[in-house]
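Some notes on the structure that comes next.
Missing here is one protein chain; the remaining ones are kept as they sit in the complex.
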Amino acid sequence: MKNKNLTALSKLEIEDIIKNAIKEDLGAYGDITSKHIFGKDDFSESYIICKEKNGAVLCGIDVAKFIFEEIDSKIKFLKLKNDGDFLNTREKICEIKGSTLSILKSERVSLNFIQHLSGIASATKKFTEISSPYSIKITETRKTIPNLRILEKYAVRCGGGYNHRFGLFDGILIKDNHIAAAGGVSKAINMLRNKIPHTLKIEVEVKTQDELLEAVESKADIIMLDNMGFDEMTKSVKLIREKLNDRCKIEASGNVRLETLEQICKTGVDLISSGAITNSAKAIDFSLEFKS
Amino acid sequence: MKNKNLTALSKLEIEDIIKNAIKEDLGAYGDITSKHIFGKDDFSESYIICKEKNGAVLCGIDVAKFIFEEIDSKIKFLKLKNDGDFLNTREKICEIKGSTLSILKSERVSLNFIQHLSGIASATKKFTEISSPYSIKITETRKTIPNLRILEKYAVRCGGGYNHRFGLFDGILIKDNHIAAAGGVSKAINMLRNKIPHTLKIEVEVKTQDELLEAVESKADIIMLDNMGFDEMTKSVKLIREKLNDRCKIEASGNVRLETLEQICKTGVDLISSGAITNSAKAIDFSLEFKS
Amino acid sequence: MKNKNLTALSKLEIEDIIKNAIKEDLGAYGDITSKHIFGKDDFSESYIICKEKNGAVLCGIDVAKFIFEEIDSKIKFLKLKNDGDFLNTREKICEIKGSTLSILKSERVSLNFIQHLSGIASATKKFTEISSPYSIKITETRKTIPNLRILEKYAVRCGGGYNHRFGLFDGILIKDNHIAAAGGVSKAINMLRNKIPHTLKIEVEVKTQDELLEAVESKADIIMLDNMGFDEMTKSVKLIREKLNDRCKIEASGNVRLETLEQICKTGVDLISSGAITNSAKAIDFSLEFKS
Amino acid sequence: MKNKNLTALSKLEIEDIIKNAIKEDLGAYGDITSKHIFGKDDFSESYIICKEKNGAVLCGIDVAKFIFEEIDSKIKFLKLKNDGDFLNTREKICEIKGSTLSILKSERVSLNFIQHLSGIASATKKFTEISSPYSIKITETRKTIPNLRILEKYAVRCGGGYNHRFGLFDGILIKDNHIAAAGGVSKAINMLRNKIPHTLKIEVEVKTQDELLEAVESKADIIMLDNMGFDEMTKSVKLIREKLNDRCKIEASGNVRLETLEQICKTGVDLISSGAITNSAKAIDFSLEFKS
Amino acid sequence: MKNKNLTALSKLEIEDIIKNAIKEDLGAYGDITSKHIFGKDDFSESYIICKEKNGAVLCGIDVAKFIFEEIDSKIKFLKLKNDGDFLNTREKICEIKGSTLSILKSERVSLNFIQHLSGIASATKKFTEISSPYSIKITETRKTIPNLRILEKYAVRCGGGYNHRFGLFDGILIKDNHIAAAGGVSKAINMLRNKIPHTLKIEVEVKTQDELLEAVESKADIIMLDNMGFDEMTKSVKLIREKLNDRCKIEASGNVRLETLEQICKTGVDLISSGAITNSAKAIDFSLEFKS
Partner (left out) sequence: MKNKNLTALSKLEIEDIIKNAIKEDLGAYGDITSKHIFGKDDFSESYIICKEKNGAVLCGIDVAKFIFEEIDSKIKFLKLKNDGDFLNTREKICEIKGSTLSILKSERVSLNFIQHLSGIASATKKFTEISSPYSIKITETRKTIPNLRILEKYAVRCGGGYNHRFGLFDGILIKDNHIAAAGGVSKAINMLRNKIPHTLKIEVEVKTQDELLEAVESKADIIMLDNMGFDEMTKSVKLIREKLNDRCKIEASGNVRLETLEQICKTGVDLISSGAITNSAKAIDFSLEFKS
């Protein structure tokens, strides 16, 4: 079933990323192999095909379309699948017709985006399949590949996940250093409460029951349980629910692995955040094949 | 032992990447949590520490230094390790003294580079440890994360690997589509021989013995054995050596995995290229800790 | 008394704005008048002076410092006042020593920033002087001069104000179109509640008591009373406080003028937002004078 | 009557300004409110309407068109008014049909340009209505909002004004510092006469009758009477006309206000320049309304 | 006969160069002469015509087309000649129909590219007419005009020449400093052989017979005979052919002039490189004429 949370990226948001990626690969002399073999009137039909053995969640089909069209506005790029779709092995995701030279120029750049982003979407999907029966959300963290965050967060949504704050600027997260400097959880929360844009919630990371109590008393909007054991987590969730009810969201974080995910879900938290789904996702195998 | 092939990147080459990554995380309002807790005279000492269980090869220490200094030119960043060094768990890689606000702004951006690049260097290292007794080189491919190729290829060198062509523009690689369009391997080689910059070699990808024979007869400078079985690879290497001796380099490619690497090495090829070392490397765990 | 909410901008955040502004004024040929009159060894001392009759709140002194230093790294720029300070007529805000040519190149660009930003800070100050006895915050809106938002929001802070969301991306604000499309206030809130980053509050703009009731029932995090009369506003505030207590922030908006501000304050809202403080602030008169 | 001096800006000249302004408002996550409420097939019709009580001069309709089309090339933007037109309260300036999401993304950015530029055009118009019976031109100065000069000067033309030099690079203006350094008005003029591009006139700012005499004797092309009283200005104009006839243009400058404008006009100068029309213009009230 | 080596540049590769060049000429105020004389409905037909007395080789027609279309997408630009074609005096190279204002804005920028690039193509052609009976290639060097290298190398191809490495990054060239530092030609070659991307050949510059011998023994892929006399060159070529046969390419370099070119050709080298064809080519005379 398609993820309702999925909203597309606009070309404007990613055109710099795309143009730079094209220039990175084409550089000074362009595709020096192909341009001495193909003429500008050579025409081909081709497909991009998922070759991953156990299938995968697609992410990047629109990015690929932008790339092919940026390189050659006359290319016909027909989407056969959408971002967020599950793909079986050897399923075609798009059909591309046009100048052979343009297709070859676009091939690797497009595949590099699709392989990486589908890797993230697929890794996220494995998490959300476990967490969704519990109505618990999976989110990424700020542990992303530099300069691709906008796309990686989109890939997380394609995998059924949700997004955390984008960066340091659009969300408050009080961590151990802040707590130490402020002289305690309550003091940190109060220092921020009246200064930040009123549109933002205050999230605080707690490692101990003492910190947790302070966070609850100061009515933190979100409490992140950092690296807690399952029992302590369960106990913490219970405390928060008693005191703050639906007023406070609870996030579990810290070395979340697929193996331990279901146990974390059972603690009753609202969200689970994982760095691995963005920074350690294996690329999915795709290739471009010419129609023979 | 330090990799002799390791030459550093200059700041000029990567300053756009770095500045964009900083802006990605700091965005419109900067670090809104920290700036309401710390004052501009708060000063800290901190370390970046490798937390990976089985250790890792470091890559990105200079990138991190550039980031901290870009954010605050008064920061003192003391390197304790160099790119290419092997790190044991909990080894410190640098000491950072200066404004707490600046350290917190730089933390995540720096760690994201170090985690990713060290992931690539470490993955490469596992390959080169197997291949170097055979005097066989490991190279990456063009399967890299978009817009980070210059850094990822540097990471490969930090892991003891060597670099393939950078992009489409600085190396010739004749693939199946080119062969089909040209009407055979020899024709493709001859079409290119007189047109490309004379400073470039001609590499051709062969899948069959027929293609191989043609490549040998046309005196290809480099022959890539694509997705061949070990026996066929061994036989192919023998043939090439007989006919072309040291005049032709032999590259093995296609689904190279750690498990099969030693067998490929035994076939006697000169180089083995792998996409997985750049596009599927797991991030290495690092964190920034404040001196208490 | 100095505004505690004031945190400085870093050069990195505004360097593109500054460099473009310098190029805008110097263009193709540089300062063609001065460069044929002064030599590169001519040296001057100068001041920037506030000439506004009734004084003003300073904003832009750091921006000016960046500009002078960008144009000539040997310039000595000594701050005599800080952003947020109140200035009397003819007070000096800085002393500048160095190459006459560099001072003349920097003069107008710097003054244009200071005049505009001090205009915003001073306009904000007039509002905050009225609202602060009521412990009510003044915020700007998204009605800013294009491409200067980061600086204009900083100017608001210099005038004792607080910041609203930066743009469309870092805060939720449900307006009439959203309500109409969703089929009511509650439906709109619920559509968003589970999709947006959990770090963001939900603000809803209400124009009628029916909308208000729905917003209260759906536990909106922030309710904006849009263009209401004083009585209706007072009644609305009372209702919200009864039902949601401190859980909900109340923002007054719509044609807020200095003359009506105190009456709005008496309604007991938490925040008052004004577009005029950013998009209609009169420039403050400053000039650069050479020491004779 | 339409201003004959009005020539349009091309998209090429302002596309960077427009793209940056869009990115400023949409930032990392886009319009997070609207995109969870509207689907990409939701379609609307809307108008931009002038809500200013006493009407206004329009400026920015083409900029708005560029923005809507940049955000969504399928938007239909029908101009109902042109830049330079006078608008009555509640007059529609354009009709916009297309994706609701695209309209909402474009709304605030477009309005911010139109409000600001129409503010400048309208302020200028008030000046030119007084000065045009005297055949005297109104020009802006270099006191503009940083990075919007090209648009603000266009707005001045929309209000019936004329443009002064663009920056330091395309016009000569000898001021007090130059005069002092050169050792007098004549010396300054002569230092420049043979060095500057021959396509430029020489303007000199004079504060006293002595300076004026020197400027006349040195045949300055333009004399700016700086901050003079009406009588002194009248006397100065008479002197210049006697000696240089039509060969010299006369500009009045310094604290030009609407109240004193007619008196300045009566002195017989050729041009009057004002900083206030660009840096202190009040925004004009416009809003986007959906067709219900 | 058309040069088979000629492959076109894509707009993506040169759009920054083109946009900057347009902005350079149009600057702040656009074409201030034309825009007060022509209206936006004035329409013209015009041609670009080669006025060079002895004819010339065309280069830059596609660049011109990009410029006209960038400035005005409604312009009709009909190519009458292609890059690489030989033009007789007064031959038309294109017909341009559309807005007079757009044509005048585009005129000088386009002509500047065409004049310069055709200058290079024509200079190259004079060389290749002499060298091609000998089957010897002419290449440019890195002595190009800054920031136009991609276009200048294209112009060389239009003149029948071939390209050398693009920059320092995509070709190996061992020069005297490298030889001195390495301790001899062989040592330098060996230091590089195992470190550089295997796709690159090794070229070494030799000045003496000793250096030549070393280069031959180390099996350099390319030997550049630097500034040798004709006899020494002939002798060197003979030696290389005996020892390395077709395995080594031979390049002649150093003060190659049209007068001495045929003698160099007679030595039997494979390639001759010239800096003068790019950095000292005389502009070819073209002008835009309106149909009367």
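So that you can tell them apart, the chains are marked A, B, C, D and E in the order they are listed, and the count of residues begins at 1 in each.
Just so it is clear, contacts are C-beta pairs under 8 Å (C-beta built on N, C-alpha and C of every residue); 3 or more make two chains touch, one makes a residue touch a chain.
These figures come from a predicted structure and were not determined experimentally.
From the set E:A8, E:I49, E:I130 or E:L192, the residue in touch with the chain omitted from the display is E:L192, counting the whole complex. Contact between chain E and the unshown chain involves residues 17, 20-21, 24-34, 36-38, 42, 100, 104-105, 108-109, 111-113, 115-116, 119, 142-149, 166-170, 172-175, 177-178, 180-182, 188, 191-192, 195-197, 200, 275-276, 279-280, 282-283, 290.
Residues of chain A in touch with the missing chain: 27-28. The chain not shown here touches chain D at positions 4-5, 137, 139, 162-166, 169-173, 195, 197-201, 203, 221-222, 247, 249, 251, 270-271.
By our rule, only the chains that are shown with their structure count from here on.
Per-chain Cα centroids separate chain A from chain C by 33 Å. Chain B has residues 24, 26-30, 36, 166, 169-170, 172-173, 195, 197, 200 in contact with two or more other chains.
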